[in-house]
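Pasting in a structure now, in structure tokens, and then I'll have a few things to ask.
Missing here is one protein chain; the remaining ones are kept as they sit in the complex.
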Amino acid sequence: MLLLTCPNCGVTAEESEFHQGGEAHLRRAGPGSPDDAFEGYLFTRRNPHGVHFERWRHVFGCGKWFHAARCTATLEVFGTYPAQTTEPPADIVAAIRAKRPDWEGFR
Amino acid sequence: MARKRYSVFAVAREALRGHTGWPRAWASPEPRARYEAIIIGAGGHGLATAYYLGKNFGITDVAVLEKGWLGGGNTGRNTTIIRSNYLQDPSAAIYEKARSLYETLSQELNYNIMFSPRGVIMLAQTEHEVRGYTRTAHANALQGVATEFIGPQRVKELCPIISLDGPRYPVLGGLWQSRAGTARHDAVAWGYARACSDMGMHIIQKCEVTGIRSEGGRVTGVTTTRGDIGCDKLGVVVAGHSGRLAEMAGFRLPIESIGLQALVSEPVKPCMDVVVMANTVHGYMSQSDKGEMVIGGGADGFNNYTQRGSFHNIEQTVRALVETFPMISRLKMLRQWGGVVDMTGDRSPIISKTPLEGCYINCGWGTGGFKAIPGSGWGMAELMARGHSPLTEAFGMERFREGRFIDESVAAGVAH
Partner (left out) sequence: MSTRLATGGRLIDRSARRRFTFDGRAHEGYAGDTLASALLAGGHTLLGRSFKYHRPRGLVASGAEEPNALVGLGAGARFEPNQRATTTELFDGLQAVSQNAWPSLDWDVGVVNNAFARFLPAGFYYKMFMHPRPLWKHLFEPFIRRSAGLGRAPSERDADRYEHFYAFCDVLVVGGGIAGLQAALAAGRAGARVILLEQTAHWGGRSPVDGVRIDGGPAEAWINAAVQELDGMENVTLRPRTMGAGVYDHGYVLGYERVGDHDPAAEVPRHRLWRIRAARLITATGALERPLSFAGNDVPGVMLASAVRDYVVNWAVSPGDRTVVVTNNDDAYRTALALKSAGLEVPAILDARPRAEGELPEMARAHGIRVETGKGVAKVRGGRHVTAVGVCAQAGEGAVLEEIACDAVAMSGGWSPVVHLWSHCGGKLEWDAAQALFRPDPDRAPTGHDGHPFVATAGAASGALQADRAMADADENMKNVLQGIGRKSPSRKPPKVESAEEAPLAPVWQMPQGAGPALRAKMWLDYQNDVKVSDVRLAAQEGYESVEHTKRYTTLGMATDQGKLSNINGLATLSQALHEEIPQVGTTTFRPPYTPISMAAIAGEARGPVFQPLRRTPMHEWHEANGADWEPVGQWRRPYCYRRAGESRRDAVHREVRNTRNALGLLDASTLGKIMVSGPDAERFIDMLYTGKMSTLKPGKCRYGLMCDENGFLMDDGVCARLDERSFLCHTTSGGAERIHGWMEDWLQCEWWDWQVHVVNLTEQFAQVAVVGPNARNLLERLGGIDVSKETLPFMAWTEGTLGGFRARVFRISFSGELSFEIAVPASEGRAFWERLVEAGEGFGAMPYGTEALHVMRAEKGFIMIGDETDGTIIPQDLGLDWAISKKKEDFLGKRGMERVNMTSPDRWKLVGLETLDGSVLPDGAHAPAEGLNANGQRNTQGRVTSTYYSPTLGRGIAMALVHRGPERMGETIAFNVPGRTPVKAKIVEPVFYDPKGERQNV
């Protein structure tokens, strides 16, 4: 039962109060994009055994979406941050680096 | 190693000499430098692939590499349901192939996998489900899969412990497949392993693949914790670890690995002779030959490699089943466990050629892989041997780019 902190309302709550929405920082491929790009956007999700950036919605709380950096092998949560960003903020990246020195980095 | 045939007479003979004469069920050889074909992953699907490569195509120069112990992944963690009442043609074809192979698998492998064709009911608890299952029954009739939609009274006859008039979701009927059932999951892996070993194939446990070697876009072998091993053809059949292996082979897969949990009760005397799946409330249950009620539910909601899940999912499943089968209320949960399932974009598997020539992949079985093992192995073997198989054709990984999905959730059912 994960514990997550919603960066929008500040509430720390159990996983059952949230809903996971897949990989974070996807770039939408719209009309005119090549088939590969569109397939990548819709289906070819990152599935790392380790550091993962993912979308969560505080669905039974403030209703807002946010992002979490989480380890899929240990379930450690490195941090959460608002969804209105195209890449993880520096403090989150630093927090991951501190705990996972051999992490290959975001993208 | 000379095969010793299993039979009641063999058991009796051995009993008289203290069972000292039983040979190893499968050999434990050192890897050779090269094989015609290598299968990565000695789970049910990998072993079945090797078995049918030998049996159907005479390819016995095969090694099956396993990083842990054979059958130690999802083959030994599932709820052992076997059914083929799928809606879409490609699914019905491969699952029905598997189901029909399961019927005679004990005899074929000379290993009792205890296939028990006790029948599966998928409950319809909303009007929408009634329509969905009626549609499936119609589709099955043309696919050669024997199913029928039955009314609530027949459901009650088949499964007397069910409560038809749950205050929230009454039972309106069900999709009944009488020749579906269960089997002993470990025995499927062990039986295939023994048969592969008998054909001279090498099953190499505790051998982790750390890299995939290629030349000019063609696979040439693998590097492992037990050295480099060459091959002409490579089959990757590693379920939850497919993404990592694909990365080694230089391509990406439309797969996410998430947790799935199950549980059993303490054993009780027989009280349920069929498998019942209740998809509206997300729970299913059967009784093992040992007497345990074997229970599963929906998958957990996030990427997770831990083989553990969150308890609220167990609560939800148990709640649904106490509602459906009120008598289990005073049974006790003996054990719960989790596995890692690989989910594709349309929740149907991938059995496919890959961008690396000579390398084939079989993955993405999600929550429903056990029931498919013989059919999956049959098709994968044909694909590897011939480069083409009608059974697997629709399951190619290019379907996501083309928008050609095999979506089973459409008929109210979820795949398990």
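For clarity, chains are labelled A and B in written order, and residue numbers in each chain start from 1.
By definition in this document, a contact is a pair of C-beta atoms (placed from the backbone, for glycine too) under 8 Å apart; a residue touches a chain by one contact, two chains touch by 3 or more.
Since the structure is predicted, the reported quantities are computational estimates derived from the model, not experimental observations.
Colleague: Tell me which residue among B:Gly58, B:Gly217, B:Pro355 or B:Gly403 touches the hidden chain in the full complex.
Modeller: B:Gly403
Colleague: Looking beyond the chains shown, say which of B:Pro31, B:Gly72 or B:Gly396 touches the absent one.
Modeller: B:Gly72
Colleague: Can you list where chain A touches the absent chain?
Modeller: 1-4, 14, 21, 28-33, 35, 38, 41-42, 55, 57, 59, 63-65, 71, 74-77, 83-84, 99
Colleague: State which residues belonging to chain B touch the missing partner chain.
Modeller: Answer for chain B: residues 6-8, 10-12, 15-16, 18-20, 22-28, 68-69, 71-72, 76, 89-90, 92-93, 97, 103-104, 106-107, 110-112, 114-118, 125-128, 131-132, 134-139, 141-144, 148, 161, 163, 166-169, 184, 186-187, 190-191, 205, 265-271, 287, 289-291, 306, 308, 310-311, 314-315, 318-319, 321-323, 326-337, 390-391, 393, 401-405, 407, 409-411 touch the chain left out.
Heads up, the rule we're going with is that only the chains that are shown with their structure count from here on.
Colleague: Can you compute the centre-to-centre distance for chain A and chain B, using the mean CA position of each chain? Integer Å is fine.
Modeller: 31
Colleague: In the complex, go through chain A and note every residue touching chain B.
Modeller: Against chain B, the touching part of chain A is residues 1-2, 14-16, 19-20, 22, 35-36, 38-40, 42-45, 47-49, 52, 54, 72-75.
Colleague: Report the residues of chain B in contact with chain A in the complex, numbered from low to high.
Modeller: 241, 243-244, 252-257, 301-306, 310-312, 344-345, 400-401
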